[in-house]
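My questions will all concern the structure given below.
For this depiction, one protein chain was excluded, whereas all remaining protein chains were kept in their positions.
Going in written order, the chains are labelled A, B and C, and every chain counts its residues from 1.
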Amino acid sequence: MKDARLTRKQTPSHTSAIAITDRLAIGTEAITLIAGPCAIESREQMEAVAAHLAPSPIQMLRGGAFKPRTSPYSFQGLGRAGLEIMRDVGRAYDMPVVTEVMAVEQVEAIADCADMLQIGSRNMQNFDLLKAVGQIEKPVLLKRGLAATLEEFVMAAEYIMSSGNPNVVLCERGIRSFDTYTRNVLDLGAVVALKQLTHLPVIADPSHAAGRRELVASLSKAAIACGADGLIVECHPEPDRSVSDARQALSLDAMTALADSLPAIAAAVGRTLPATSAPLPVAV
Amino acid sequence: MKDARLTRKQTPSHTSAIAITDRLAIGTEAITLIAGPCAIESREQMEAVAAHLAPSPIQMLRGGAFKPRTSPYSFQGLGRAGLEIMRDVGRAYDMPVVTEVMAVEQVEAIADCADMLQIGSRNMQNFDLLKAVGQIEKPVLLKRGLAATLEEFVMAAEYIMSSGNPNVVLCERGIRSFDTYTRNVLDLGAVVALKQLTHLPVIADPSHAAGRRELVASLSKAAIACGADGLIVECHPEPDRSVSDARQALSLDAMTALADSLPAIAAAVGRTLPATSAPLPVAV
Amino acid sequence: MKDARLTRKQTPSHTSAIAITDRLAIGTEAITLIAGPCAIESREQMEAVAAHLAPSPIQMLRGGAFKPRTSPYSFQGLGRAGLEIMRDVGRAYDMPVVTEVMAVEQVEAIADCADMLQIGSRNMQNFDLLKAVGQIEKPVLLKRGLAATLEEFVMAAEYIMSSGNPNVVLCERGIRSFDTYTRNVLDLGAVVALKQLTHLPVIADPSHAAGRRELVASLSKAAIACGADGLIVECHPEPDRSVSDARQALSLDAMTALADSLPAIAAAVGRTLPATSAPLPVAV
Partner (left out) sequence: MKDARLTRKQTPSHTSAIAITDRLAIGTEAITLIAGPCAIESREQMEAVAAHLAPSPIQMLRGGAFKPRTSPYSFQGLGRAGLEIMRDVGRAYDMPVVTEVMAVEQVEAIADCADMLQIGSRNMQNFDLLKAVGQIEKPVLLKRGLAATLEEFVMAAEYIMSSGNPNVVLCERGIRSFDTYTRNVLDLGAVVALKQLTHLPVIADPSHAAGRRELVASLSKAAIACGADGLIVECHPEPDRSVSDARQALSLDAMTALADSLPAIAAAVGRTLPATSAPLPVAV
């Protein structure tokens, strides 16, 4: 990876923490948990999620306003209305939010509403979009492509950084394989390798990797154990009614139970988890 | 593929030919050959290519002005200057041209200069770009993603068509696999299946699939034999000096030798190849 | 592939034809077609197949007596009774037969009854079995493993040859991939590469690659067009009643129609197909 000029770890102890807000950074000793539904469906749904998660160690909210869907006829997300819901709920519960940006023209609006912009797997080599998020300052959560090599993944981060934005967090979310039992294969060897090759934080998405909710908790523990700096996990007030990816969403109770199970694993590898994510909400 | 509303073959004999110019369509009884360098490097290079190919059965020119590259520090293409070269050379030799569009903001400029716009593998699910090329009338060459299922590929075409542009040609260009001897694996079963599932023309790109020039001619014959409506092949006046993908480019002599070897295969499956691509050039 | 001592092509024109009988060799100018059911189910079944195929250009019969099955509770083949059926029917119709050997202890019995022994995909690196068939003289049809690299495939042939048996024919039969539309992906780039790297004949199995009968004829043409020395195709008197792999078996009429469509393709690449496989049968 001779061209990994800005992403490369310069010394064994070289690591970068990426500040999300004044009080939260990804890539410190503390593990960062991000949770929320696949798609933002309504204000009520996001309120229910945030209210349930806020008292837990989960610190950030996720939720898609613009949804990449295989079919043009599937629900494409609430769009800007979804962004506003997410912004409002995040502020009310004092939880920073991350949401996916699918197009250059969405960058500004999303940067206004979200604390972190996600580049999804399908867009990992949408170089135009990488350059666009490289021209803002908001942190970017870059997901690995479905069949991206580690070099391609690191070079995608290099596109963002060489465009001017150093605030990149990598996310392993499962790669395509021949077996259909799981939706994808969570490549934790990649998490370990990326932590050795780059100075960037690396988190894992066990939900999209597994595609089955009954596998998510155990894979989450595995990811923390091998050095991931955080997790992004899908949950929903009524998982079976989720408009997308219902099969992999955790219930809110399962989500907080998962979060509560992680401090012991984190401690075993010299990391910590916050006791709670946020102060009480004030209003929405 | 219940959502393949516009792409689906309605009856066994349902096929669509896509007009590229008044005199050329892809998806007829005649096979369409497209050839040219990976990247447009100079006017001299494109002139040399066109002059060599024009008297052959090769009917269209390819060449990248905007190049998707793994590294941000690799040559990114000549950009708009490359488009102008391609347009001028194409007109001079009366050969329609196809070139890749990587960003929404490039669509208009490319549509002005090219006869067909290519969506590359990395952008097969760049839905924003698919919708943008769905709003013009110029034909679109849609390449299969490196790890795209047939359903995802067909649905990407459906995005373009449901946005208003019915002129889509599919291109199988090799999928990722575990073996490193070839760059990718040319999935001709996909070509056969796509011809059965959809009414759209399907062409093959043996160059990117093989990644080795010594495999290209035989794979080209295989593609025609199984029903492909055309080929897109990389060639270069000095292959080893190609600025990108040098290992897979044919020399110009090898390119026309390949073209000359195909009429017999085409005839064996009830297809034809034109004797020559174009009248003599007038000027550049 | 530094260790490809016996398999490596020494000069560009170095090719070996493997004699199956006094009158039939694989790897000559003539294409060899092998056809028959997945499993030998009964004498009547094999009689029906042979009677139908004998007057066609199909020269060899296939059929499994010992069947590798994912589940221990699935039909495992007729075993030695199946071998006898195959031997008798082959002799009666003057068609050489090939059948799979799954265990060292079966080698002798199969070599007594069959003209060629097949090593299946699952056993491509069963080195014990490779060495065992390396100690007989009967030709061996070596199928590529589901996820075998070309080097592993060639080295498996090297195991047989270095054990003393030079009569090896390679067979590409599809590799595992992420898409589920086809059962596997027929890797014709491998066929082309193997013809360039080794002096051994290479045939293709479009049936196991496709897993869908409607794709088999077109893939067969593609394989011949790119230089395969033959094909092995599954067919059955009543495909939908096949005890295994029913979805991919051709009817006997479709099988002979496929064979009749191939001479034109073969001629287009400088090869031939025999007009008929065999003289009339004498008795069973």
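FYI, contacts are C-beta pairs under 8 Å (C-beta built on N, C-alpha and C of every residue); 3 or more make two chains touch, one makes a residue touch a chain.
Not measured: the values here are computed from a predicted model.
A.B. asks: Using the touch definition from the top, which of A:Ser42, A:Ser218 or A:Thr272 touches the missing chain?
C.D. replies: Per the contact definition at the top, the residue touching the missing chain is A:Ser218.
A.B. asks: Quick one: which of A:Gly79, A:Gly227 or A:Pro274 touches the chain that's been left out?
C.D. replies: Only one listed residue reaches the unshown chain, and that is A:Gly227.
A.B. asks: Residues on chain B that touch the omitted chain in the whole complex?
C.D. replies: 147, 176-178, 180
A.B. asks: In the complete complex, the non-displayed chain touches which residues of chain C?
C.D. replies: Output for chain C: 3, 5, 68-74, 102-105, 122-123, 125-129, 146-147, 151-152, 155, 158-159, 162-163, 176.
A.B. asks: So that we can see where the missing chain sits, which residues of chain A does it touch?
C.D. replies: On the side of chain A, residues 147, 149-151, 175, 177-182, 185-190, 192-193, 196, 209-210, 212, 214-215, 218-219, 221-227, 264-265, 267-269 touch the unshown chain.
Quick note on the criterion: only the chains that are shown with their structure count from here on.
A.B. asks: Interface overlap for chain A and chain B, more than half of numbers shared or less than half: same or different?
C.D. replies: same
A.B. asks: Kindly work out which chain lies most centrally, taking the average of its C-alpha atoms as its position.
C.D. replies: B
A.B. asks: If you average the CA atoms of chain A and of chain B, how many Å lie between those two points?
C.D. replies: 36
A.B. asks: Once you find the CA centre of chain A and the CA centre of chain C, what distance in Å lies between them?
C.D. replies: Once rounded, the distance between the two centres reads 49 Å.
A.B. asks: Two-or-more-chain contact residues of chain C, please, as numbers and ranges.
C.D. replies: In chain C, the residues touching two or more other chains are 147, 177-178, 180.
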